[in-house]
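Supplied in structure tokens, the structure appears directly below.
Every protein chain of the complex appears in place save one, which is left out.
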Amino acid sequence: MTTTEYIKPGDLSDLHHLMEEYKGRATVVAGGTNLIPEMRNGEKAPELLIDISDMAALSFIRENNGSIAIGAATTIAEMAASPVLLDNSPILASAAKQLGNPLTRNRATLGGNLANASPCADTAPPLLALDASVEILSPGGKTRQVSLSKFFHGYKFTDLAKGEILTGITFPKPNDSTKGSHTKIGLRNAASICVASIAVALDMEGKTCRKARVAAGSVAPIPMRAYRVEKLLEGKEINAALLEECMAVVKEEISPISDIRGSLEYRSYVTAMILKRNIKRALKQEI
Amino acid sequence: MVNTKILTREFDYHRPASLAEAFELLAEYGDAAKVIAGGTDVVPQLKYEKIAPNHLVALTKISGLSDINEDSDGLNIGACARLRDAKQACARGPGHAALHDALRSIGKVQVMNMGTLGGNLCTASPAADSVPPLLVLNGRVTLANPVGSRTLEIEDFITGPYAAAMAANEIMTEIHIPPGPEHQGSAFLKIARVAADISKLSCAVALQRDADRCVSCRIALGAVAALPLRIKGAEELLGGKKMDATLLAEAAASVSAGIRPISDVRSTETYRRQVAAVIFKDVFDMAWQRAGGKS
Partner (left out) sequence: MQKQHMQMRINGEPCEFWVEPNTLLMNLLRNEMELTGTKYGCGTGQCGGCTVLVNGEPVLSCLTLALAVDGADILTIEGVAAPDGTLDPIQEAFLDTAAIQCGYCTPGMVLMAKALLNKNPSPSEDQIREHIKGNLCRCTGYHRIVQAIKSCGE
């Protein structure tokens, strides 16, 4: 590792000053669970690290006015154990619980997982299914919001401009008629980069689906929404035949690759399989 | 990308109830069809992308193809008889000992339950364990076609590595092993890395014995050439002679010289050549003892 300067801002005004002073030259780090390995293998050599891991202002999970907000410096472990998330958005808690291992989860943060923007980012599919928006802090103290579905532009390439910092996410608190389910497929039960994942959130009126959100991870350059599957489900009564159609359509929407963790064909096969499984589980019934 | 977890090849699956129906399917689909019985060779071939059929024609519902019977003419094993049933049938007669040894050695229970003798022959691997015994026991195969059938000696059936003298519209129905002469003994041994494995090399011997004289002898080895082969030089050396250690050693040297092994993932040319001589002697001794008396 090369020599790097390191600063730890105390509060948000410190952070604003630093952002003004260093504009895009600094690398923001929280848990470091992606950055440190990249620095060790020479992929990245930041001149200056701004460490936001200890900022109380960015570390929270709260419910207010019908929406849930999570600060960027909130650790994955906190998310996995949060009563707010377990009660309101268990699919997000489920994804958090399956990220890495307990040690990683104690340091890794929501902001890091999203800003790193790996196609395999574990928290992204549930957040996409929850219609989450990203909160961004720009130099000069301005803030802006971007829908997560518009945040990922390409492989590890986000809407963050140079010098901007992801400060948190918000999503509307799901109501009682929303049913969700999430599955992550990996090579192991822990410490496993995702091979394929599906998160669904279905707003049901009896047997009819009023609104569908279906998101997939690790099967495209970005964490993605399966818009065609959603359209297929919305307004319909969900039955076995519709599920078979959804399975066929999701295979067309995703664009998996073959790599050391699995083949394109297997990813395609298993994504369709867990889509069906998750819709059935969300509805808690045999269709 | 080669996939061993799922089958990526798409195909239609047919289970004809009769040979006639099977022939119709083969005629309709021609080169796009592949016959399957137990699947222990065909499924790996699909996984490794060695074959790319659009239609699989399963023979497992055709009655009669798995029958096994024995009469004065010999032992008849249906081509779709499971290896475990074929093995049991060979246990009965001393005349089939070499084939029994070979089927025991193929070994793993699951493959014995799934695989068929016909499949083992039609795949025609140079290392196929059932072939050397059938070569020394004068085995014949019956191939049915839409209008009749024909019979071939095993020697004429296997023509090269994974190559058999079988037309696309033929289906193997039966393997026949004649009863063999009196005072016959036969045996088979294979060398492999672990207990359930493809052979590095294998050897089968069938001989007819008169006191201390070897009346006649047939020797075949597997996995040491492009196809399992008989070593006629060594056979002639021993035929009609009084057996002793020197003659046996000469024959072993002739076996070693008569094979054409290669080096591959399982073994080297040198090892195969050296060990062929060793296991030939072991197999000959076993066959000799089984033919009645001490070596």
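As written, the chains take the letters A and B, and residue 1 is the first residue of each chain.
The rule is simple: contacts are C-beta pairs under 8 Å (C-beta built on N, C-alpha and C of every residue); 3 or more make two chains touch, one makes a residue touch a chain.
Just so it is clear, the structure is predicted and the values come from calculations on it, not from any experiment.
Among B:7, B:211, B:249 or B:262, only B:7 touches the chain that is left out of the view.
Only one residue from B:147, B:195 or B:245 touches the chain missing from this view: B:195.
Checked against the hidden chain, the listed residues B:108, B:183, B:230 or B:266 yield one contact partner: B:108. Although one chain is not drawn, the whole complex shows that of B:47, B:176, B:241 or B:266 it is B:47 that touches it.
With the whole complex as reference, residues 3-13, 15, 39-40, 43-44, 46-47, 56, 58, 60, 107-111, 113-114, 194-196 of chain B touch the missing chain.
Simple rule for what comes next: only the chains that are shown with their structure count from here on.
Separating the CA-averaged centres of chain A and chain B is a span of 57 Å. Interface residues of chain B, counted against chain A in their complex, comprise 1, 3, 5-6, 8. Within the complex, the chain A residues that touch chain B are 258, 263-266, 269.
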